[in-house]
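What follows is a short report on a single structure.
What you see is the complex with one protein chain gone and the rest in place.
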Amino acid sequence: MVTLEIQGLSKAFGDRVLFKNLNFRVESGQCLVVTGRNGSGKTTLLRIIAGLVRPTRGRVLICDENGVMDRSRLRRNLGIVAPDLVLYDELTALENLVLFARLRGLDGGPEAAKRTLEKVGLCERAGDLVATFSSGMKQRLKYAFAIQHSPSVLLLDEPTSNLDEQGVDMVRRVVSEQKERGVLVVATNDPEERSYGEQFLHLG
Amino acid sequence: MSKEAELEGVKQSVVSGAYKAFVGVWMTGVILAAFLYSPEIANLKGTQIVYFHVPCAWLASLAFLGSGIYAVLYLRRQNLELDVKSASAAELGLLFCVLATVTGAVFSKANWGMAWNWDPRQTTIAALLLMYLAYFALRSALVGAEKRAAISGVYAVAACVVMPFLVFVLPRAFESLHPTVVRRGGMDPEIAVVLAASTLGFTAFGVWIFRLRVALGSIALSRMEEPL
Partner (left out) sequence: MANSSSTWADGCWAVLRKDIQSEFRTRYAFNAVVVFAITTLAVVSYSAQVVGAGSRLLSPLLWIIILFSAMSGLSRTFVREEDAGTANTLRLVAEPTAVYVGKLLFNTALLAVLDVLIVPLFLVLMDVSVGNLFLFVVILITGSVSIAATATFVAAIVSKASVRSALFAVLSFPLLVPVLVAAVQGTEASLRGASIPEGMPFVRILTAFAGAMVAVGLLLFEHVWNEA
């Protein structure tokens, strides 16, 4: 099973220190909830775990039975939903997912993509351009992007932003499914979402 | 400071002082030899400039190569000291490139009336100059030490790959006004000796300046605030 370990992690932008010497270990089936006021570094921490940003010091280790995951294995085993994540506006929802599936090396083609869209409640809008989507629908599509490859590590930054009640239900389902599959990290200030977690980390 | 450290410091300054003095004397000898000892070449005017033009061009290419090699080392080891060396080599190369271009233009004007005529060798040195300038333009447009080092390093390597095309392939493929007497074998021994001596002297001089520049760069690097 997969574990996520943060060792001595520090990040500074120029003179501004975001966080210093974070140490944490998240086991399979667990969820780590990261809280903190705006600008405290929650998003940056998630981006560092995802491999998009380099830490100033320390490291992130994600391991399964085959050892530590390198970049290419991480691409196939990590999913992320975040406010600053952008999908292709000029493509349809289905085209977006099929593109990402091909890049990730997933079999299944458009049928598998349609099934993922069903899971997040976007079935009827599969053939519409993402540019025509509301922010709630874009958020759902981000979930499709994050879970289409059944990742063992799922990172959610402000999970229920822009979502209606049904969307929140969808998130709850995703969270419980993820706990059966692997590890979850949630960055939020919402008290309802805090209830997802077994471990807590407060920044700032 | 302890006695041993003091002694070490004195030894270092004596050695570097001797090095500089030696280079100075050597180059003076080269200049004298250029004007008094070596013969005219192929009925061209002002050929003494050869002994300064050729080493400058040689050093410009060498510095380029050095910059590229340090860039590759940086990309592998992620040590910013290597980036300082890469950028310093490029600075030096730029200086010698300008000197080579100018001396070449002066020679061209004296012998053929035109300072610039896009002859293949002139094109090569101009392209080299543009590459250096492009490298520094890129550096100034990048924010963040690691980002600047990595991305300008990549460009330096690409430029090094293109350099053989400029230096070797092009001039061979097309006719050039550039004197070929210094390329082919069978050079007069007097010319060869002074040329070799000048190249050696210039290289020693170049290495000295490079080390000074790297030292300056390293100090600047260590002065950068480290909040963590």
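Labels A and B are assigned to the chains in the order they are written; within every chain, residues are numbered from 1.
Please note the rule applied: contacts are C-beta pairs under 8 Å (C-beta built on N, C-alpha and C of every residue); 3 or more make two chains touch, one makes a residue touch a chain.
Predicted, not measured: the structure shown is a model, and the values here were computed from it.
In terms of the touch definition stated at the top, the absent chain reaches A, B within the entire complex.
From the set A:Arg16, A:Arg57 or A:Arg102, the residue in touch with the chain omitted from the display is A:Arg102, counting the whole complex. For the chain missing from the display, the contacting residue among B:Ile31, B:Val102, B:Ile151 or B:Val207 is B:Ile151, taking the whole complex into account. Checked against the hidden chain, the listed residues B:Met27, B:Leu59, B:Ala90 or B:Ala159 yield one contact partner: B:Ala159. The chain that is not drawn here is touched, among residues A:Glu65, A:Glu90, A:Glu111 or A:Glu124, by A:Glu90. On the side of subunit B, touch with the chain left out of the figure occurs at residues 75, 120, 123, 127-128, 130-131, 133-134, 137-138, 141-144, 146-147, 150-151, 153-155, 157-159, 161-162, 165-166, 169-170, 173-174.
Although one chain is not shown, part of subunit A still touches it, namely residues 50-54, 72, 75, 78, 80, 84-91, 95, 99-100, 102-107, 145.
Here, only the chains that are shown with their structure count from here on.
Remark: subunit A and subunit B have CA centroids separated by 51 Å (rounded to whole angstrom).
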